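Missing here is one protein chain; the remaining ones are kept as they sit in the complex.
== chain A ==
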Amino acid sequence: MQVFGKTQDNLWTLIAAPAIWGFHFLFSYFLAAYRCAPNDDIFGTRAAIAVVTVICLLLILLIARRAGREWRTYGGAYRNDQATDNARERFLEFSTLLLAALSFVAVVFETLPIFVFWDCR
């Protein structure tokens, strides 16, 4: 997969952003579960989740930027039901962009608990 050039979209590029959400979710959950087995202070855990969150959000933004830019450069139309390679690419790019937006919001949601909960109670 090229990131900055023109990319051939497929089903894997489509699900990349939600897959990052999945990684972020599992990472946060497993780390907190592991660190909370004895009820310790979890500042380190929360910091680690914050770092991973920033990385995940940046990756999702990169995906969104790539998809959005190609979508706009090569037409950027909302109508993509023609029987052409171009329409298929634009469809996948636009859908990727939408999924990246959803994943971005979901990752942000997923991070809110670390600002609210300071220990394991």
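Methods note: a residue touches a chain if its C-beta (ideal position, glycine included) is under 8 Å from a C-beta of that chain, and two chains touch if they have at least 3 such contacts; residues count from 1.
Basically, contacts and distances are computed from a predicted model.
Per UniProt, the protein behind the absent chain is "cytochrome-c oxidase"; the candidates were "FAD-binding molybdopterin dehydrogenase", "cytochrome-c oxidase", "Putative ABC-type transport system, ATPase component" or "2-oxoacid:ferredoxin oxidoreductase subunit beta".
Only one of the listed residues, A:A48, A:L61 or A:A87, touches the absent chain: A:A87. Contact with the undisplayed chain is limited, among A:A48, A:L62 or A:C120, to A:C120. Counting the whole complex, the residues of chain A in touch with the unshown chain are 10-11, 14-15, 18-19, 21-22, 25, 28-30, 32-34, 36-39, 42, 78, 80-81, 83, 85, 87-88, 90-92, 94-95, 98-99, 102-103, 105-106, 109-110, 112-114, 116-117, 120-121.
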